[in-house]
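Here's the structure, in structure tokens; my notes come after.
In this view, the complex is presented without one of its protein chains, the others remaining in place.
After this line comes chain A, so read on.
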Amino acid sequence: MKGATIPVTEPGAQAGRAAADIGAHPRQRRDRRAAFVFLAPFMLLLIVFQYVPLAVMARNSVLDYTLLNPSDWSFVGLRNFEDMIAYDDALTSFGATFLFAFGVVLLVVPLALALALFLNSKLPARGLVRAIVMLPVVTSAVVVATIWSFLLDPSNGLVNGALAGAGLPRQPFLTSVDQALPAIVAMMAWQQVGFGAILFLGGLQGVPAELSEAARIDGATRLQVLRNITIPLLTRTTLFVVVIMTVFSLQAFAPAFLMTMGGPQESTNLIVYHIYRTAFVMQQPGYASALSVVLLLIVLAISLAQMHLLRARWNY
């Protein structure tokens, strides 16, 4: 880069982009134009398919209409949001969704970490094992949900067959108000644990080996190294896995749609399925939009929390 001029940004230079452009080097302006040209198609798609629908959703959240006759709408102000408090469907659905997300995170994080530690060791055919672990992640959610529905069949499912073979009583699983949510949590965890393990594996491979070697020389056991060095240094990765799994769980649709239809007794009525059902079956797209707005705010809050929490105390 001999002869190239490196632009220097003064503190407070962002005060006026126009002023900066005027003073910018011709090459800098050319680079900006090129960047804009490259970014424009993506930004256009982003605006058309993300931000405009978001704006429409926000507008619809204060309307009352049906999909059968959308031109016959009425402005209802905040009534859709008030209905969320007046009726228990939103609370029940958000409650089931948070329980679902909590269960998934609680299962996935330790299992994924254990799996990553296992995969980080010197294994024969390590690549093959990693591929096997990742298989459920890349399998369609519809296929996974269908397979698990067969497995958990209360009369003829494989799991109940195994229980009966072991002399244990058959379980209702997806048809039980107490067992349906844990069952779909188990399914989601089974599908996502591989993804969590790969993330943890990346984190583990970034941990400086000399730290654990030094600790081992000082007499620390493997468990002490794990507890006092590895896990603290994996804080960023752990938080990332927690956030990703939480967001995945909040957006889960297939288990409720394909396995339980939100039942029994709304115990698995996950919020995205509830939004779909409210809009298309109950013909209340205004109310469904209001639910979507609240969900969006919750996901935004989680993202902000992520940005805050990712400021780890340890750096390496």
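In this section, contacts are C-beta pairs under 8 Å (C-beta built on N, C-alpha and C of every residue); 3 or more make two chains touch, one makes a residue touch a chain; residues count from 1.
The rule is short, and it goes like this: contacts and distances are computed from a predicted model.
A chain of this complex does not appear here, and its UniProt-recorded name among "Acyl-CoA dehydrogenase", "NtaA/DmoA family FMN-dependent monooxygenase", "ABC transporter substrate-binding protein" or "Electron transfer flavoprotein subunit alpha" is "ABC transporter substrate-binding protein".
Within the complete assembly, A:Val281 is the residue of A:Ile85, A:Val281 or A:Met307 that touches the hidden chain.
Only one residue in the set A:Pro136, A:Pro154, A:Pro182 or A:Pro232 touches the chain that does not appear here, and it is A:Pro154. Screening A:Leu91, A:Leu135, A:Leu158 or A:Met261 against the full complex identifies A:Met261 as the residue touching the chain left out. Residues 64, 66-72, 87, 89, 153-156, 160, 164, 170, 172, 174-177, 261-265, 277, 280-284 are the ones on chain A that touch the missing chain.
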